[in-house]
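So the structure is just underneath, and the comments pick up after that.
Part of the complex only, each chain left as placed.
Order of writing sets the chain letters: A and B. Residues in each chain are counted from 1.
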Amino acid sequence: MGNEKARVGIIGASGYGGIQLVRLLLEHPQVELTYLAGHSSAGKPYSDLYPHLTHRVNLTIEPIDLEAIASRCDAVFLGLPNGLACDMAPALLAKGCKVLDLSADYRFRNLNTYTEWYKKDRQDQATNNQAVYGLPELYRDAIRDAQLIGCPGCYPTASLLALSPLLKQGFIVPETAIIDAKSGTSGGGREAKVNMLLAEAEGSLGAYGVAKHRHTPEIEQIASDLAGTELRVQFTPHLIPMVRGILATVYATLRDPGLVRDDLITIYSAFYRASPFVKILPHGVYPQTKWAWGTNLCYIGIEVDPRTGRVIVLSAIDNLVKGQAGQAVQCLNLMMGWEESLGLPQLAFYP
Amino acid sequence: MGNEKARVGIIGASGYGGIQLVRLLLEHPQVELTYLAGHSSAGKPYSDLYPHLTHRVNLTIEPIDLEAIASRCDAVFLGLPNGLACDMAPALLAKGCKVLDLSADYRFRNLNTYTEWYKKDRQDQATNNQAVYGLPELYRDAIRDAQLIGCPGCYPTASLLALSPLLKQGFIVPETAIIDAKSGTSGGGREAKVNMLLAEAEGSLGAYGVAKHRHTPEIEQIASDLAGTELRVQFTPHLIPMVRGILATVYATLRDPGLVRDDLITIYSAFYRASPFVKILPHGVYPQTKWAWGTNLCYIGIEVDPRTGRVIVLSAIDNLVKGQAGQAVQCLNLMMGWEESLGLPQLAFYP
């Protein structure tokens, strides 16, 4: 580990992804936060947006000046709405800046898929070719060598960590995979929307984006790679009356009906042996999202139903940490040659 | 409708099922509440248990004296832990009292299934033979003629209302049915348990009883009847940080991949045409549990995923009303020859 801190910036620091990054990077032992950039809030002290940081964070939001950013940062996180990062990344990369994009822009190998689901034409095929999908548990080595990371969506993170050992090792009939996912409302971001008001969302529960949520093709791309065959998954997100956390309940039919739960617990433990943030639970224990609150952990519980021949996998993460900013910092750690878990919380406050 | 009110009692009135029944029956135009019975709280004014009823409910909890109850009641609701009703119902029925049991005791045609899942031997086969499963949307006519009702569990109510049209009319491959259900914590009753404390359950989410919840065989019994073939369903309940409400997300593979969403909306609307409490939502609208809060309604939303060939049905109820006490009152209405919806709320307070 070098003696000098890395200079790190954030473009789009005002949203929930941004404030998590600020929170994590301020306590990261190898990082100096040198640039917060934004459009609408340029010129404001950052603590105007988040008053609990008054007297704690003295940074002011600066305009999005790519030249200046590249000269003052070794690495930059992009926390912008979909469709903006792809217009900035090429210039930042050209100046030698590492780029970690939290939007969907660099998650798709095939830009046609991106354009189909995100309704934007893309000209940056060459840049896109450099991008690595930022899920360290699957692509640790590629991330170490990457200059550009497409950080995974929150649902794909929880879903793929639950599914990967099954798909990779051929334990399930791929087309039977169903992901019933539940998320706290912070996943919707800091934009004021009526359906996200406490008065509307509290004490209630519902599905949304049924059969058409944009995280579906993202899950399918990686799942297909793992399975070695093109596959479709059923993915249904639900909004839960809580702030943070995702639980993915994953169903699939086992190829070998003789496989039992304890076998799978052993298989999962081996699969994630080198992954410090994935915790495989003992038999009969199912994860609570609160266990991961404010941490970069993913808890996984596994059950087999001998009556139906299905495996049920439950994975729980903090959608804003392992599902977003924490995972991005985990990627940064790998890209910089630091310890993978550096500066990333692993102990929740409970209750 | 007769001029005289029916005399109605509740055995086991102290829990959440009991307080819902008290609430509904106090405002029921044809009912006089004549007997509240309980073990541990016998002798106490009911408002000691629920202080908001001070000066509103002047009833005192009396001992469980079956003789006295039968003489003072035309119909009795039993809101007791599983395994107690089957020891009381025969005596009550013998004295001419109609019985509506909220526990699992009279839900199973086959007492072996009951004994396997509820760990109690049963001697009352003859009485059990008289019992009708109290889901009016499926068994309206039988309920009208019944003296003994086994009221459905909360999860089976939401699940079966979502599945019935598909199973009855053979639209799905039966063994593909997966029910991912989510419930508020009031479903756990008024017993003090650490995992149900606000401090533990708030801000969190998890599954429980995976592959072994006792509502599974109850769903399977009715689903098998509808499908005309013995089938197994996958059922997974989750605990949601809210007080009331169940959402069932039901997945199944369509036999005919050409069937589209709007066809199914038409089919569901026809199936439930005579059912005043089931509301089929227009395309693209998915139910929120809060819409059913404090009502006897069941909202159903339907989606077809042409990419996977699956139908996804979402049903939302208030677990304590349509999922328990309200449905029992709906059955009482039918048994007494009253209008099915008498005294049952149909308009939620929102938000």
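Assume a contact is a pair of C-beta atoms (placed from the backbone, for glycine too) under 8 Å apart; a residue touches a chain by one contact, two chains touch by 3 or more.
Because the structure is a prediction, the values reported are computed rather than measured.
Peer 1: Given 2 placed copies of the single sequence, give me the total number of copies for the whole complex.
Peer 2: This structure file describes a complex of 4 copies of one sequence.
Note that in this section only the chains that are shown with their structure count from here on.
Peer 1: For chain A and chain B, what's the span in angstrom between their mean Cα positions?
Peer 2: Once rounded, the distance between the two centres reads 39 Å.
Peer 1: Over in the complex, which chain A residues touch chain B? Could you list them?
Peer 2: For chain A paired with chain B, touching residues are 175, 178, 180, 182, 197, 199-200, 202-208, 210-211, 232-234, 236, 238, 240-245, 247, 249, 251, 286-290, 293, 301, 303-305, 307-308, 310, 312, 314, 316, 351.
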